[in-house]
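Every protein chain of the complex appears in place save one, which is left out.
By written order: A and B. Residues from 1 in each chain.
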Amino acid sequence: MTALQRPKPAAGQIANLKERPRGESLWGDAARRLRRNKAAIMGLIIIIISILVAIFAPAIAPYDYKTQVRADNNAVPYWVTRIFPNMIPEDEGGYITVTDKYPLGSDALGRDLFSRIVYGSRVSLAVAFVGPVVSIIVGLLVGMIAGYVGGKVDNTLMRIVDVMYAFPTFLFIILLMAFFRASFTQVEQGTFSYYISELDSATGGLLFIFVGIGLTSWMQMARLVRGQVLSVREKEYIEAARSIGTRAPEIMRQHILPNILGPIIIAETLSIPQYISYEAFLSFIGLGVNPPTPSWGAMISEGAQVINSYPYQALFPALALFFVMFAFNFLGDGLRDALDPRMRGVD
Amino acid sequence: MAQFITRRILWMFVVLIVVSVITFFLMRAVPGGPFSREKPLPPQVIENLNKKYRLDEPMLNQYLGYMGDILVPKVTTERIRPNVLEDYLINIPLPFMGEETYFRWMNFGPSYKARSRSVNDIFEEHLPVSFQLGVVALGVALLIGIPLGIVSALKRNTVYDYAGMGVAIMGVSVPVIITGPLLQYLFGVQLHLLPITGWGTPAHAILPSFALGFTYSALIARLMRASLLQVLNEDYIRTARAKGLSERMVIIAHALKNSMIPVVTVIGPLFALLVTGTFVTETIFGIPGLGRYFVTSITGRDYSVIMGTILLYALVLVISNMLVDIVYGWLDPRIRYT
Partner (left out) sequence: MNSARRSLRLIGLLMVFAMLAVLAVSGVGAQDAKILVTGLNMVGADPDNSLDPSLSSTVQSIQILDELYIGLTHLNEITAAVEPGMATDWTISEDGLVYTFNILQNVPWVRFNAESGAVEEVTDESGAVRYVTANDFIYGITRTLDPVTGGDYAYVLAPYIVNGVEFNAGEAAAEDLGIRAVDDYTLEITSPEAVGFAINIYGLWMARAQASWMLDEFGDTWVEAENRQTYGPFAMKSWNHDQDITIVKNPFWPGTEAVPQPALDEVVFRLLDDTAQFAEYQAGTMQAAVPPSAEIDRIKADAALSEQYYAGFDSCSLYYGFNWEKAPFDNVNIRKAFSLAIDRESVVNDVTRDGRIASRWYSRPGITGAPTLENNPDLGVSFDAAGAQAALEAGLADLGLSSAAELPTITLGFGDTEYNNLVAQAVQQMWAETLGIEVQLSAMETTTYFDVIEVDAPQIFRAAWCMDYPDANNFLYETTRSDSPNNYTNWSNAEFDALVDEARVSTDQAARAEMYARAEEILVAEDYALAPIFWYVTRQVVSPDVTRTFSSIGLERYEKWDFAG
């Protein structure tokens, strides 16, 4: 794979090239082409909106995510009963409480479903961003060292990656989560572990989910980065930099990193849906966020338990998840298209 | 080629050993044990059980004992009464050494939960089921994913592209825990067309393999789309076009084969994932596969089953990745085995 060689500047740009720092033409060009991609822009807009929703959740949500009105359990506005024909309202001889209090109905404890979806975006988006960040940091470090230093170091690091890769991801997360959750609960106050466990419960149990996902997701990134580094390492401009005595970390930061960033961004945007689904799976097997913190994954798996009687409880959060996944997918594809040097001038 | 395979097999053993060490000590660090119950067993009973299963020995001895049971072959002369503590995967009769003489190898130990069964029993009974389901589901994923990816790539940024990708993304974002019950309700409860749960006939495989395959078709479709787009911009495709070949010929004869490489790359791990069983799908569709043992062994601290399933997965993964590398060579003759 030689996806990102230094682009040959187009004739018209040569004059400008001197004034610009290296790489800007690449990014400028990419941004220009990304703007033309309607689907990617739509994706970007959806993502920005959902980030705003997550940030301003308290202002948007009509109710608090944990306030229960137990008497209002499983109640829906009338229109929902029209979508799902088996949800027959009470006054038509069925079992569904109809109320207009909740825009998308309420859950089993009488909490507003819409508010929980709004707040739930926080967890899902956090996972969507933290997963890649952890995997990029670890993967980049390991991959760049392995690729640049080469030799024994490369061999050792890649063998470690191979071994880690041989673990079934889900299983490894389960084991790690069980291990972390267990080791950091029931500890003396004031110790380091105690603060870690406090942090975990303050984040609704997200911390260990992040750690679990992070520890299992960097291997592919490391491989990718190493491959990229190997392909640019022998390029003339790196040779040149080395020959004038630039130190290795400097070369990596200034010369190698910008050149391999494209494929990394693409790979990560493409795997974001996977991180979100990890969280959903963990919720399904009971290792997800702590109640009553809402997350889309947890809401979907709770809703799936009642899908025959109250289908809306699983389908509405799934719809939210669908839109965000959709957005990340199209943005990822758009970025890929925009950053692919061979696509230059195609449109 | 032969050298390549030999080296990979040797490397495989190293990987398996390291995986076994990490798994063994990690799972033992998690609190609770196979005999932790909601109603706790009396200490005496736990002591008895620990003794029976050698769990009272020092940790290192236990690990070495476990690995010894797997790796060290035995030649036995006496007839073994069926016993979960000594159940070997490989039993070869040695008639030249006597009537009841057997070469026995690979004892993966007893299950501490299903106490009348050994890990080998569990593999023998449930792995074939998961394998069948996994292969069919992988087929479904490819059958949906590849055409979707091709259409999306060829009709890039059109309604077809968006619709195709929309379908694929629906597959990822609506998990089996939702599609499963919905499919069951529609085709089983309402239409009476297909069995809802269970395993045994081809009809039983339709709903679960579709639900499972659909989930992974998105991954395939997106890879296919990306890779086909890239290949279509390669010089040799331009050359082929310049030669005056029809667009269809260009795609079929040149582009498709080369754009399969990323797809084949993920088929390796995907194959390992699917054929070793999938917890959610098997639970929802009542399929007696191996997938649930991956999860229940951890939640139940069934140590030997945890070790067995993780080693099995690692083995399947390493082998399928090796096969993938061989397929690479066929897809792209420039790749050489070094």
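The rule is short, and it goes like this: a residue touches a chain if its C-beta (ideal position, glycine included) is under 8 Å from a C-beta of that chain, and two chains touch if they have at least 3 such contacts.
Small disclaimer: the values here were computed from a predicted structure and weren't measured.
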*Where does the absent chain touch, in terms of which shown chains it meets?*
A, B
_Of the residues A:Asp112, A:Asp154 or A:Glu302, I need the one that contacts the missing chain._
A:Glu302
_In the whole complex, not just what's shown, which of B:Asn107, B:Ser259, B:Thr283 or B:Ser320 touches the removed chain?_
B:Thr283
*asked:* Among B:Ser152, B:Gln184, B:Thr215 or B:Ser304, which one touches the chain that has been omitted from the display?
replied: B:Gln184
*Touching residues on chain B - with respect to the absent chain*: 30-33, 36-45, 48-49, 52, 81-84, 113-117, 125-126, 181, 184-185, 188-189, 192, 195-199, 283-286, 288-289, 292, 296, 299-301
_On chain A, residues whose C-beta touches the chain left out of the figure_ = 66-68, 70-71, 73-74, 86, 88, 90, 93-95, 108-110, 177-178, 181-182, 185-186, 201, 205, 286-287, 290-292, 302, 305-306, 308-310
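The rule we apply is simple: only the chains that are shown with their structure count from here on.
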*Distance between chain centroids, defined by C-alpha means - chain A, chain B (Å)*: 25
*Would you mind writing out the residues of chain A in touch with chain B in their complex?*
3, 37-39, 159, 162-163, 165-168, 170-171, 174-176, 178-179, 182-183, 270, 273, 276-277, 280-281, 284-285, 300-301, 303-304, 307-308, 314-315, 318, 321-322, 324-326, 329-330, 333, 336-337, 340, 342-343, 346
*Name, in rising order, each residue of chain B that touches chain A in their complex.*
11, 14-16, 18-19, 22-23, 26-27, 29-32, 157, 161-162, 165-166, 169-170, 172-175, 177-178, 181-182, 185, 218, 222, 225-226, 229-230, 233-234, 272-273, 276, 279-280, 294-295, 298-299, 309-310, 313-314, 317-318
